Each structure stands twice: as structure tokens, then as C-alpha cells.
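Structure first, commentary second.
What you see is the complex with one protein chain gone and the rest in place.
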Amino acid sequence: MIEVLYKIIQMILFPGFAFIGVLSLLYEWIDRKFYAKLQNRVGPLYAGPHGILQPLADFIKLLSKEDIIPEGADKFLFTLTPIFFFAVNLLLTLLLPICGTSGVISFTGDLIFFVALLTITSILVYTAGVASVNRFATIGAERAVLQFIGYEIPFMLSIVSVVISSGSLTIKNIVESQSNMWYILGPNLLAFAVYVIAVQAELERIPFDIPEAEQEIVAGWLVEYSGKKLALFRLGRDIETLLLCGLGATLFLGGPLGPVIPGLEIILHTLYFTIKSIIILLILTTLKAIFARIRVDQMLVFSWKYLIPLSLISVLIVRVVF
Amino acid sequence: MPKPGLMIGEVYKNLLSKRATILYPFKERELVHLPEGFRGRIVFNRDKCIGCQMCFRVCPARAIEIIEDEKGKRPIFFMYRCIYCATCAEYCPVKAIELSTNFENIAFDKKTLLVK
Amino acid sequence: MNEEEIINALKERFGDKIIDCKTPMRRRVFVEVSKECYKDVVKFLLQDLDMKFVEAITGTDVNDHLEVIAHIGYGISVSVKTKVPKDDPVIDSICDIARGAELYEREAHDLLGIVFKGNPNLKRFILPEDWPEGVYPLRKDYEAKHPKPLR
Partner (left out) sequence: MSFYIPIGPQHPVHPEPLLMKFKVEGEQVIDVEINVSYTHRGIEKGLEYRDYMKGIFLAERICGICNAAHTLCYVQNIEQLLNKEVPPRAKYLRLIVEELSRIHSHLLWLGLAAHQIGFETLFMYVWRDRERVLDLLEMITGNRVVTSYNTIGGVRRNITPEMEQKIRKGLDYLEKRTKYFKKVVMEEPTVLVRTQNVGILKPREAIELFAVGPVLRASSIKHDVRADDPYAAHDEVPFNVITYDTCDVYARILVRIDEVLECINMIRYSLDHLPSGKYRIRLPVVIKPPPGESVSRVEAPRGDLLHYVKSDGSDKPYRYKVRTPTLANIPSTARMLTSRGDYIVYIADIPIIFGSVDPCLCCTGRVMFVDVEKGKSWVWTYNELVKYSRERFERHD
């Protein structure tokens, strides 16, 4: 009984939904602030100290805005997609090993479950675009699917490298196998590079923000969403950012591992996990700052010409070494 | 020769340098630098004015009207119509009109944008 | 090629169809021609004298008639002027010899009601869609009113 209660508290408060929500908003703030600094701007400023509450303020503001469903839209899909998008991402955070070597939920082969559900978020992007029956949204959805073809394979192959190195498909075992040496320091460096680029595409950030390119197709698949639905999408996207940065930290940087003082394990593990994932976030933000957006056909060419061979080479190297 | 990520040095240099913008409307107002001869809000010196109506004649935006007060004819300036061309200041024979560096001509009430 | 040579070439080719020729300042030539040979003069300037560009087409309302001026020029600007009557403002289009001039003709059509015969796409171009038909703002009988304030 106590155990169940403990699990529920873990799920809802720490390191579950509440903590994840706060952390993801913090990540958005870090992303925005760092991006602004790179561009010699100020960034969020007024809500809270140094604008740290700005993502929350945006979220609350969006919740209070009018919620419009376009006349021709598929109302059922249109309403359901943001909820699913949010829910899937939130669910996946339970698998992340934040305050210990295993997540709130952990079972054999949970990495496969993780990757499979991540794929669903990409498909939800497509349904969101198609359901809103708008030309820009349709084009955005088309592009999202095309881009999906580009980044999904290198993304998975880069994970496969890690799986081969650790010999396990369970996140817990992967983390524990890194207690001696992080995978990024070994032959998996190439896989890490591929992973970062694929994540950049998955999160639709410059240079791969093709499905929602503001200058071309206004906001792409998001164009018809407003109010609460947009807020859910935005928060879902923030959580996805946290998720993918966290997964990168877990797979390549040893996740929550680090020197531990007895008694403070939970706090220190959380701290290590946060720092490592923020490092990945900063890499992603830097990538966002130094490139122009490329076209979707160029993205596919890039992915199939360079990214996939690279990830295959990475798998090969790892296979030879381990 | 293409070099991917060419700007990475520049962006990290800017991470350390001071921001380019100023926090203008609420703080750091003293950092707004305006040169001499900036064309801002009109300042009118009634004592110098001789009532020649030259400003009224040359104003391209009809932002000047002539009224009569105890000392004779004089202009009033509607800053909400003014296009800040400084033609009136240029043609004023006694330099009774000057353009100050006050550029914040925003108001809730039109009357506050009247220069008398 | 200087101004003199252009005028001489025009006079040689078209003779007395050229009504008037003057060069009020450097690199500017104003030529007045009759309505019938307007297109030929433009063609001659563009192709034979290699002036390459039609820079603009100006229409003017001169009380009893309309003036159409084609400004042609590369270095020297030659303005070919012709008169069209106001009640039947039809003139040959130069679209087929100068494809880029289509928009200039549409602009003149919009603002002055000059009809360019042969222009394939003489639709509304500059004025808003709900502008009344048959009202041409640049004609002298159109009096622009000072717009009233909205409140």
C-alpha cells in the first residue's frame, strides 16, 4: 500500500508531472535566454527575475485566449491531437532516470517503448496539420512527414550504437553500464553528433524548422491552433525538448551518475541529470543560432547522404570495438 | 569554400559582450543618445515672435495655425500633425521656433500635444 | 550616341511625322509624334537605336486631350509624347515589342482611363478593387476631397 502511494507521489510530484512541468518551462527559458544572448539581445526580461517566469506567463496567457476551431476542420481530431501530443510526451518523462538510475517506470526493453512513443508525436504533428484543413497547415503537415523520413532513421541508429555498447535495451542498465565511462568519451562520439542533429530536426528548430517555417508557411501545421490547444502544444513541445535532451544525457553522458554524498543521492542525481541535459540543450541552441533554415528536399538529401551513412559507420565502429 | 558553422566564434563572442539594446522605456533612459540638431518637439519662444506668419505659410503638413493673443498674431503648433521637417524653424526670421531633442510625443490627450 | 544623333536618326526615319523635337537639358530628349506612328517610333528607338528600356509610361490630362508619354532610355532618356482625344482615348499598346511595359500601361489605364489596344491584360492594377468604374483619379475633372476624419 505504502509502496503504491509512494509511486503515485513520485508520478505526480517528484520526479513526475509537477517537477517535469517546472523543469520544461525552465528549459524553455534557458533556450530563449541563451539564444537571445548569442544574438546580442536581452530575451525575456520582465516576468520574474531575468524573465524566468516568462514561459509560464505565456502559458497562462494562452490558456486565457479565445479558442477557435475552424469551420471546415475535423473537430474530433483537431481537439484530440493537442491532448494526445501533450499526454504522450508527459508519459514518456516517467521513463527518464532523473533522481536515480531508473525512472519512475522501468521495465525490460523500455527504450523501445520510449522510441516508439516518440514516433507517435511526429505522427500527431501530421494529424494536427491535416485536421485543421488549412493550406498552410496541410503543407506543414506534408513537410513534417517528409522530414520525419529524414531524421527518424539516423535518430534510431544513433540509439542503436549505444544499445550495442551497453548490450541492453533497458534504460536502467544503460545508465548503470556507464558508471565507469560515459559513452560520449568512447567510440559513441559520432553517434552523439548524429543524435544531436536528429534531435534538432525532431524538435523542429533551425535549421530544420521546416514544418513550421514562419516566413514561408506562416506557422505550418500550428497555424490554426489557438488558445488552450496551442498552449498544450507549446508545453508538449517544451516537455519533448526536455525529454530528448534528457535522453541524450542518459544515453551518452551517464544520465544522473556522478560523485554522490550519501544521504543526498536524490538531490545530487537530479542535479547531475539537469546539468547534463542543459549542456545538450545549449548545444542545440547554439546550432539554432548559427544556421539558416534549409529546404525540405535539401534536408532529405542531407539526411540520406550524410546523416544515415554516418550513423551506420558509427554502428559499425561500435560493433567492432565492443 | 563552405565552412559549416562559420558564425560559431562570433556568436560566442557576443555571449560575453554587452547587449546591443537598451532597456529603453523603463530603465536606462540616459543611454538614449541624440545628436545636436535633432528634430524633435517644437519649442516656441513667444517673446521673440513678431507674428510674421512665415511658419504658417511654409508648413507642409498644416500643423500650424495662427491665433491672436494680447501681443498680436502668433502661431500654435499641433504636434500630432507635425512631420518634424523643421521648415518653420528654418524660415523663422527671428529664430523663435526651435526643435528640441524631445522625441517622445505620445499622449492620451491630444491637448498635451499642443505647443503654445 | 548623343542627343543630336538620336534626333537626326528619328527625323531621317520618320520625316515630318515627328511633330516636335527638343533637348531642354543634357541627356533628355522630348519628341512629339502623331498617334499613328507612336508605336513605330517606340519600336525604332528600342530596337534599331538599341535603347533597351521603356522606363515609364506617363499619362497626362491636358484639358482637351490626353497625353501619353513613353520614357525610353538607357543613358539618354527619350520621352516620346503623343496626343489622344479625351472622348476616345485609344492608343496602340507597345506590349508586344516591350513586354515589361504591360504594367505601366495598366497603371495609366487605371489612373487616366487610357485604353491600350492590344494589351492582353488590361485589368485593374493600382486602384483598390472597389473603386468605382469609370472614375479616373488623375484626370483634372476628378477633384480629390480632403478625407474626413473617421470620428
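Per-chain numbering from 1; labels A, B and C assigned in written order.
Basically, a residue touches a chain if its C-beta (ideal position, glycine included) is under 8 Å from a C-beta of that chain, and two chains touch if they have at least 3 such contacts.
This structure is a prediction, so every number in the text was calculated from the model and none was measured.
Among the chains on display, the ones the left-out chain touches in the entire complex are A, B, C. Interface note: of A:136, A:182 or A:252, the residue touching the hidden chain in the full complex is A:136. From the set B:23, B:61 or B:94, the residue in touch with the chain omitted from the display is B:61, counting the whole complex. By the touch rule set out above, chain C reaches the unshown chain at residues 24-25, 27-28, 30, 52-56, 58, 60-61, 69, 71, 73-77, 79, 98-104, 107, 111, 124-132, 135, 137-138, 142, 144-145, 147-148, 150.
Seen from chain B, the chain kept out of the figure touches residues 1-4, 6-7, 10-11, 14, 20, 33-35, 37-39, 54, 57-58, 60-61, 83-87, 90-91, 99. In the full complex, chain A touches the omitted chain through residues 38-41, 135-136, 139, 142-143, 206-207, 209-210, 213-218, 289-298.
Throughout what follows, only the chains that are shown with their structure count from here on.
If you sketch which chains touch which, the pattern fits none of the simple shapes: not an open path, not a single ring, not a star, and not all-to-all. A separation of 62 Å divides the Cα centre of chain A from that of chain C. In this assembly, the C-alpha centroid of chain A lies 49 Å from the C-alpha centroid of chain B. Those residues of chain B that touch chain A in the complex are listed here as 4-8, 11-12, 14-15, 17, 19-21, 23. Interface of chain A with chain B (complex): residues 37-42, 45, 286, 289-291.
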